[in-house]
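The block underneath contains the structure these notes are about, expressed in structure tokens.
Only a single protein chain was left out; the remaining protein chains are all shown in position.
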Amino acid sequence: MTAAPPAPRAPTRASTVEFRHVTKRYDAGAKNTPGAVNDLSLTVPAGKICVLVGPSGCGKTTSLKMVNRLIEPTSGEILIDGEDAAQRDVIELRRSIGYVIQQVGLFPHQTIGENVVTVPRLLGWSKERQRERADELLALIGLEPGKYRNRYPSQLSGGERQRVGVARALAADPPIMLMDEPFGAVDPIVRERLQNEFLRLQEELAKTILFVTHDIDEAIKMGDLVAVMQVGGHLAQFASPDEILASPASDFVARFVGADRGLKRLSLSRVGALQLRPTTTAKVGEDAAAARRRASADPLGYLLLVDDQNRPLGWIAHEDIPQEGQLTESMADSMSPLLDRRTTLKDALSMLLDANVQVGIVVDRNGAVLGVVTADMIAERMRETVREGPFVPHAPEVDPSAIAADAVGGSADREPEPEPQAAGAP
Amino acid sequence: MIDWGWMADHLDELAFRTLQHLYLTAIAVIAGFAISFVLAVWSVRRRAVYPPIAALAGVLYTIPSLALFAALVPVTGLRSIVTAEFPLVAYTLLIFIRNIVSGFDAVPRDVLEAADGMGYTPRRRLWLVELPLALPLVIAGIRLATVSTIGLVTITGILGDGLGGLGFFIFEAYRHTFLTETLFGAVPLMLLAVVADVVLVRVQRRLTPWSRPARPSEDATIATVGA
Partner (left out) sequence: MNVIEQTAAWLTDPANWSGPAGIPTRLVEHLLVSGSALALTIAIALPIGLLVGHTRRGASLAINLANLGRALPTLAVITIVLPVTAALDPQLGFKFYPTMIALVILGIPPILVNTYVGISGVDPELVESARGMGMREGQILRRVEIPVALPVLAGGIRSAASQIVATATLGAIFGGVGLGRYLVEGIAQNDNGKIFGGVTLVAALCLATEMVFALIQRRVTSPGLVEPKAGWTRRRQPVEPGVAQA
């Protein structure tokens, strides 16, 4: 991605998107036709990523396409910044919304540079401005403009093409982006990179994004808000990822999320969110007897030996500390994994289990000891229920007859839970 | 304008000429196909052989039939059936060669590998796997060759009264400026060509039920021209 953060830009605009009782029927009266949508109501606040997730045929892509009116709703409204999208000129509407699809859809007969400024060209920007913008966007997604602007899509790898697709959607600085499984067509390693890069980009740009995926892990990772949909186009739950994992609203959601939802939640929190336990430390060269006395008071019964910079060297059991003399390095006989505050709880637990220890040492940027975490603390965190936010799932009683999706395990990388923003409660 | 009586009088002549037309067409198509098939199978086995054959075929193809007929007249004589058939066979050959080879070429590689993996000998593979799968394009070629030859046979009328099939009437009519006779030849000729085309399309569709294409670009019954 970008080597250095670009110069501060004017804050980009973002709109709110609201679905109001939106329904799409394909067969007159038939229920649960694939792709149909049933009375969908939700609000996406400005600047947030809302992920629509669910099994095939749940209507998530249909819902997405109703925002830029590639599909027209049978009933209900979609409001953008409070204005009914159906009242706007459809062409103007589409040009103001960024649209990324799974196959990317780069025009093969145009260069990357030309592809990227498609919408600006439609809007009539000057050639100058188009050229500048193209280079700007390429740099933003980490492709060197000089090298890439005159290449053709067939000359790029799958991951590079996806990035260009995202850049193209961003070109006219739209307040809304629609993304339909944008990272689906690449292999898992590339996908993870793309996801991370995109999240970093979003930190900067803060656009309103509607993101469709069938992968619950991607939804948890990418979404500020997640809308779980069922076959037949019903909204099963609409809440923050943590809430969905902690309190699934129905059997369907619980099955779709997967039995390992407790563990999944751990990937949403970091070590820094925990209250670190203090531990008794002593520097090399300190008086052994005094150290022994302090260690006996420690509930763990261990002393952590550190160097003069407070960096951990190893544990000494309190009874192994000699009665006299000084502490030396060789006295330390065991060690724990080192964690930092940004380590996710899931990774932390994993490291502890791997090392077959109960305790992990948390260090700061310089390696100095801050405290410890135990496996128990992490498990406790997993069991905490999430406090009720203002988003109450809208869906009325839906029969949980839908198929549970198979959740593909994958590690997620996520900031601590965002604050649920105040937005129109149903 | 149109002398129906004349037409009624010459019905047996019509039958004769129609049969002659079909006969000349059949010789060309069958001979052309047989020769091309051998050449094509050879080309598929020995890759190096194909480019020169295709190049030669491509060149000859652009030369109009009339020129070819004309060129043969001094060689094999005006009224000879060889003069007529040689170019006719040559043209069907050209159509078939490219056609049969592309038919084989269109067989998916993974299917061939599967056949080999299951222990098919090259001969079995040819007859049981490649041929059936190449069939759609090959039949499209037969259809094209047939319809095209039906048209070309008409031109043989320039070589004399003994030939020409239905074209005989057209040439005769021109010499005597006789509209009735023109139609007498032209209309059955067009009907013959169109009927042959329709019938062969049906045959093609019937023989290859597995190749209902998803998109027009994959439909072998619609012959697209070289991109």
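Per-chain residue numbering starts at 1, and chain names A and B are given in the order in which the chains are listed.
Here is the rule we go by: contacts are C-beta pairs under 8 Å (C-beta built on N, C-alpha and C of every residue); 3 or more make two chains touch, one makes a residue touch a chain.
The shown structure was predicted, so the numbers you read here are calculated from the model rather than taken from an experiment.
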item: Where the missing chain makes contact, among the chains that are shown; value: A, B
item: Contact with the hidden chain (one of A:Leu122, A:Ala259, A:Ala273 or A:Ala379); value: A:Leu122
item: Where the missing chain touches chain B, by residue; value: 47, 50-51, 54, 59, 61-71, 73-74, 78, 91, 95, 98-99, 101-102, 105-106, 137, 140-141, 144-145, 147-155, 158-159, 167, 170, 173-174, 179, 182-183, 185-187, 189-190, 193-194, 196-198, 201, 215-219, 222-227
item: Touch list for chain A against the chain that is not drawn; value: 65, 68, 70, 91-97, 99, 101, 103-105, 107-111, 118-119, 122, 152-154, 168, 178
